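Structure first, commentary second.
Only a single protein chain was left out; the remaining protein chains are all shown in position.
A, B and C label the chains in the order they appear, each numbered from 1.
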Amino acid sequence: MKSTRTYLDPIHREIILDFNNPCEKLICDLIDTPEFQRLRRIHQLGITHLTFQGAEGSRFTHSLGVMQIARKFIKIVSPHFPDIEEQTPFILASALLHDIGHGPFSHVTEKILDLDHEDWSCRIISDDTRVHEILDNFSKTSNLAANIIKILKKAYYPKYVSHLISSQADFDRFDYLLRDTYLAGTSYGMFALDRILHSMIIDTKDDRIVIDGDKGLVAVEDYLFSRYSMYTQVYYHKKNLAAKALLASILSRAQFMLKNQIRLNFCDDATKKWLLKDGLSTYEYLKLDDIQLNYHLKRWCEEDDAILSDLSLRFLNRRLPKTMYIDESELSESLISKIKDTLNKHGFDPVYYFRVESTGFKPYDYYRPEASLPQTNIMIKTNNGQIEELSKLSKPIEAMTKNDYATSFLTFPSELVSIIEQIKELQSCAT
Amino acid sequence: MKSTRTYLDPIHREIILDFNNPCEKLICDLIDTPEFQRLRRIHQLGITHLTFQGAEGSRFTHSLGVMQIARKFIKIVSPHFPDIEEQTPFILASALLHDIGHGPFSHVTEKILDLDHEDWSCRIISDDTRVHEILDNFSKTSNLAANIIKILKKAYYPKYVSHLISSQADFDRFDYLLRDTYLAGTSYGMFALDRILHSMIIDTKDDRIVIDGDKGLVAVEDYLFSRYSMYTQVYYHKKNLAAKALLASILSRAQFMLKNQIRLNFCDDATKKWLLKDGLSTYEYLKLDDIQLNYHLKRWCEEDDAILSDLSLRFLNRRLPKTMYIDESELSESLISKIKDTLNKHGFDPVYYFRVESTGFKPYDYYRPEASLPQTNIMIKTNNGQIEELSKLSKPIEAMTKNDYATSFLTFPSELVSIIEQIKELQSCAT
Amino acid sequence: MKSTRTYLDPIHREIILDFNNPCEKLICDLIDTPEFQRLRRIHQLGITHLTFQGAEGSRFTHSLGVMQIARKFIKIVSPHFPDIEEQTPFILASALLHDIGHGPFSHVTEKILDLDHEDWSCRIISDDTRVHEILDNFSKTSNLAANIIKILKKAYYPKYVSHLISSQADFDRFDYLLRDTYLAGTSYGMFALDRILHSMIIDTKDDRIVIDGDKGLVAVEDYLFSRYSMYTQVYYHKKNLAAKALLASILSRAQFMLKNQIRLNFCDDATKKWLLKDGLSTYEYLKLDDIQLNYHLKRWCEEDDAILSDLSLRFLNRRLPKTMYIDESELSESLISKIKDTLNKHGFDPVYYFRVESTGFKPYDYYRPEASLPQTNIMIKTNNGQIEELSKLSKPIEAMTKNDYATSFLTFPSELVSIIEQIKELQSCAT
Partner (left out) sequence: MKSTRTYLDPIHREIILDFNNPCEKLICDLIDTPEFQRLRRIHQLGITHLTFQGAEGSRFTHSLGVMQIARKFIKIVSPHFPDIEEQTPFILASALLHDIGHGPFSHVTEKILDLDHEDWSCRIISDDTRVHEILDNFSKTSNLAANIIKILKKAYYPKYVSHLISSQADFDRFDYLLRDTYLAGTSYGMFALDRILHSMIIDTKDDRIVIDGDKGLVAVEDYLFSRYSMYTQVYYHKKNLAAKALLASILSRAQFMLKNQIRLNFCDDATKKWLLKDGLSTYEYLKLDDIQLNYHLKRWCEEDDAILSDLSLRFLNRRLPKTMYIDESELSESLISKIKDTLNKHGFDPVYYFRVESTGFKPYDYYRPEASLPQTNIMIKTNNGQIEELSKLSKPIEAMTKNDYATSFLTFPSELVSIIEQIKELQSCAT
C-alpha cells in the first residue's frame, strides 16, 4: 500500500509526505480542501507577471514551499531540541495556511480595497469550512484552528512559533525570495537558505528565534541584501507600479458605478459585495480569485461605460500608463492641477487617468509598529554569547535600515507623455 | 533615447530586443498586440499544473522563448551563412506566433472538441487583426502574413525554415522541454541546447536542416531521451490523464445540454459557439482563454444540472477520477459493460463518469504522416560526409522508435475503486 | 561545544557530520587520515582536464560525495527498513574509502602499467596504516577493516551492501556522473538522483537492490542515457585518448630506460619501484599521486634522453598527438607498417610516437564477467510485482546494451598529419 505523496517543486525539489505520520497526513488533508485548492487560482505575485513574464506561479505552490522549509527546519532542530515535536502540527499547518485568506491579485487589491488577507485567513480557519473541519478532527486537545489563528496574529505561546511564520526572517520570506527570483529570471533573490536554517536557534529563555552569528551572520546580511534588491528591481519596478495604478482606477470606477447605481452589464454577486465591502460571507469570499476578477476585467471591456471599458481594455491588452519619476520637492499642487487640466482637456477624467504613486519599503526595519512584538526582529548571538539586534552589529544593515527608499511617480496615459513632460519642465524652470 | 526592451526569462535569462533593428522592432510590435497578449492567459501545459503544481507558465512566456532560440540560432549561423538574413523576419515572427491560435487549456480541449490550433493560428494571422496589420506594415514586398501561414503549414520555400519551426527537432520542442522540466521540478528534460544549435547545418542542396554528427549526434540522442522521459513522467502522468478525462466529461455534458436545449444558467456567447462548433468568428475566438473556461467551470458548480455541477465541483476542487491500469488483452466488452452497470447502480452515469483513456507516443517517429515531408525527420551528417536519417545510425533511437508505448487506463470516480477492483479481478480469473 | 563539521559541496551542498553520532565520527576520523588526505592530490578524472579544462576536481571531493549519497539513501530507507542501521558503518566507510587505492592520474596509469587500484585499496585498508587503525578502533565486534575489503571485493553478506557501492547503479557512479557533467560544463550527465534513491528497494529475499519500476524505471533509463552520453562525449573524447596515448609512451620510455639501465637524471625511489613494478610497499605507494608524477614529467623535460624529454615537453605544454579515425576494416598490417616507415623516416621512433587506440564501452552490460555476481545488474520490480532485469523491460536499454560502441584511432605526431592522411587514402583506394 502506497503510503507517501510526492510534490515536485522547482525550488525544493521533492516534497515527500508520509501518510503514516499524523502531521504529514494532516498537511495532505489540508492541501486537498477546496479552500487550499483555491490558492492555485491566485498568482503569488499579483500582476507582476505583466512586467516579469515568468512570474506566473501561484500561492498554492508557494504555500507548499513555506511548509517544506518549515519541515526542513524542524528536522534540523529536533535532534538538539526534541520539544519542537509538540509544536510540529502548529508550525506545519500555519506555514501551509498562512496565505489561505488571499483574494484576487493578492496584495494588489488588498491595498486598493483596503482589505486584509490575514483577517480573511482567520475567518476561513474559524468558520464552517473544510479546512476548519480537518483542523478540528486532528486531535481533541490541540485546538488546532484556534491556535493557528493565534500564531497568525502573533498571540500564540511559545512565541517563537509565530516568529518562524511571520517576522523579519520567516519561512514565508525565505520561500518567496528564492521562488520569485527564479521565476522572474533574475539572480538578486538568491541567498544561503540552508545556512540560515542551520544557524537558527530557539532561545527558550526569552522565547524567540536567535541567529548563531558565527554561522549565520553573513548569511542573514546576504538574505536582507537579496530582499532589498528584489524590492527595488522586481516588486517596485515602475511598470509594476503602472499596472497597479491602472487596476486601482478600474476597481474604483466599478465601485463608483455600483455605489451610484450606474448599470454594469456584468458583475457577479460575490464581486459586487466585494467591491462594495458589503456583507461578504466566507462562502462568498472563497469564490473570489484571479479567475473571477480577470473574467470581469475581460467582460468590462464591453461595458457601455466609456471609462470602465477603456481602462479594462488597456489592462487586458497591457497598454500600461506611463510612469514619470518626480522628486518630492517638485510635487506642488499647481503642477498637479495643471496636469489634471491637461488630462481633462484631452478627454481623460483625471480621477481615473492620473495618480501619484509613491513607493517605500525598508528591507529590514528595526523600529516598526511590531516593535511592541520585538520577537519579529532579527537577533544575533555573538561570539561572546551576547544577543543583539542585527542592525547594531552590522553597519551595512544599519545603513539600509535608516535609508529612505521612497520614490514618487506620476502615472497617466502614455498618449500624453510629451505634453506632461513639457508641463513638468516648465514647472521646474519656474521654481 | 532608450532603444532596447528587455525580457527576463528563467530559461534564457536576458532577451534584449533592439528597436533600431527592424526585425526586433517587428517582434516588439507583435508582442504588444492584443492577440499575443492573450497568450498570457493560456497555460503552456493545459491543466498539468494540477499534477505538477509548478507547471504554471503561459504560452506567452514559452513563445518568447522559442523566438529567443531562433535568434540564437541565427546569430550562430549567420557568419557562415549570410543568406539567412533575408529569412530572419520570417523565422523570428513564425517562431513567436506559432502558438497564437491556441485556445483554452491548449491541447487538452483541442483533442476533446476536435479543434486544431494551427487552423486558428492561420485565421488569426490572415484575418483582420492587429497581428495581421503589423505583419502587413513590415514591408511591401515580403508578404509576411501569407508566408508565415505557409511556414506553419510546411508549404514555404526554402523548406528549411519550416523545419526550424516545426519538425522532430524544432525550436518549439527545444524550448518547452527545458522550460517544462524546470517548472515541473524534474531533471528529465535537460539537454545540451547550445550544442545542438551549434551542430545544426543548413543543407542548401536538399533544402533542409542537417545535424553535424561529429558535434551533435549524442546531443540529439540525449534530447530525444529527454523528450521520451518527459512524456512518460510528466505529460502522460496518470493523474494528468485523469484530469483530462474529467474535463472531457464536463465539456461533453455542457455540449449535450446546449444541443438539447437544457437550460445552462451561465454560458457566454463565445463559449456557447465554441462548444457547439457553430460559426465562431476570429473576433469571438480571441475571447477564449483559460480565464474564460475556468470561470465557466466555477459557475457551473452551481448549475441545476446535477451531472454538470458535480463534475465541475470535482474539477475545481481537484477530486480527480481514479485511474486503473488495464492490459489491452483484458479490455473486453463484458468487463466494460459490467463496470458500466456498477456505475449506473451507484448513480453515476457512465457516459460522464467512465472513460477508457489510452496514451501512446513516439519520442522520435521516423514514419509519420509527415513522411511525405521528409524534412521533419532528423538527418545526420556522418564523418564521411554522408547524410542519414538518425534512427539508422543510432541503435537506441531505433529501439525507441519501434517500441510501442501505448498504455490504457480505466477512469472512474474514486468512490468506486474497491468495487471496480473486484470486478476486474473476477474478470481476470474468469479468463 | 561545537559538535558538527560541515563540508560544502557544489553537488550535494551542505554535508554536515555530527561527532555525537558514532558512524559520523568514524567518517570524520577517516577523512583526517593521511591516506584519505592524499586523495586531494589525485584528480578525479586523471588527465581529462587537458580536454575539459573545468574537470579539475579530486578523488577527495568525489569520495565525500559518494559517502553523502550513501547517507541520503540510508535516511530514506531506514523508516521502512530499520535493519539498515547495523549496516550503516559498513556502507558509509566503504563508500568513503572505495577509491583510497587510486594512484597517479587514477585510471589512466592503471591501464598503462596494468595495476589495479582496488588491490591497493585493500592493501591500504589491511596494512599498518592510520585508516586501518581507525577502522580497528571503531568497535571490537564489527571487524570493520576486513569487512570493507569484503564489500569492495563483492564477497560480503548481506550482498546488497556491495551492490550499493559497486554495481551498474551504485553511489560511485551516481556521484561521478553528476559531478563530472557539472565540472566539464556539459548537461549530459544530469539525471534524477533523488528519484532513483527513493525507488531503490532492499530485496531481502534475494539479498539485492531492486528498483520500484513505477517510481524509478524512467529515472534509471535516464541515468543510463546520461552515462552513455558522458562516455561518448567526455570520457572517450578523442583529445582525451590522445593525451592518454602520449602519457603511455612517456611511461613506457621511462620504464624501458630503467630496465635497461639508461641513466635517468631524476626519478625518486617510489616512482622507480612503481614503474618497474618491483616490491613497492604500501608506505611507498602512498607517496605516489598526481603531484609526484607531474613533477617527474616536468623534470623529464630536461632529461638527456631525446625521446623522453621530447615526449614530456609535448605533454607538459599540451602539444597532443593527432588522432585519426580509422575503420577497423582498414586496419591492415601493410598500412601500419607503411605508417611506421614514414615515422622512422622523419625521425620519430614508432614505438613511442605511434599507437592504435581503441575504445569501447557498454553503458549497461547485462552479460559481464560479474554475471556470476548477478546482484550488480539492475533489477526492476514491475507493476504486477515481478522482478526482471532492466534490458528485458526497456527496448532502448536493450539496444544500447547490444550495440558495439568500439572505435579505433591512429595517434601520431601532428607534424605528420598530411603525410599520414595521404598514406591512408592511398591504402583505401588500393583495397
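By definition in this document, a residue touches a chain if its C-beta (ideal position, glycine included) is under 8 Å from a C-beta of that chain, and two chains touch if they have at least 3 such contacts.
Predicted model, so just to flag it, every value in this text is computed and none were measured.
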Touch criterion as defined above, residue of C:22, C:185 or C:360 at the omitted chain: C:185
Which of these touches the unseen chain: C:80, C:318, C:345 or C:392? C:318
Among A:56, A:118 or A:221, exactly one should touch the missing chain; which is it? A:221
Chain not shown, touching residues in subunit A: 186-188, 190-192, 218-219, 221-222, 225-226, 228-229, 232-233, 325, 383, 395-400, 402-403
Even though one chain is not shown, subunit B touches it at residues 6, 13-14, 16, 18, 79, 194-195, 198
Hey, which subunit C residues sit against the chain that's not shown? 7-11, 13-14, 32-34, 37, 40-41, 49-50, 52-54, 56-58, 60-61, 64, 182-186, 268, 287, 291-292, 294-295, 298-299, 316-319
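As a convention for this text, only the chains that are shown with their structure count from here on.
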CA centroids of subunit A and subunit C: separation to the nearest Å works out as 50
Centroid spacing, where centroids are CA-atom means, of subunit B and subunit C in whole angstrom: 42
Inter-chain centre distance, subunit A versus subunit B - centres from mean C-alpha coordinates, in Å: 32
Per-residue multi-chain contacts in subunit B, two or more chains: 186
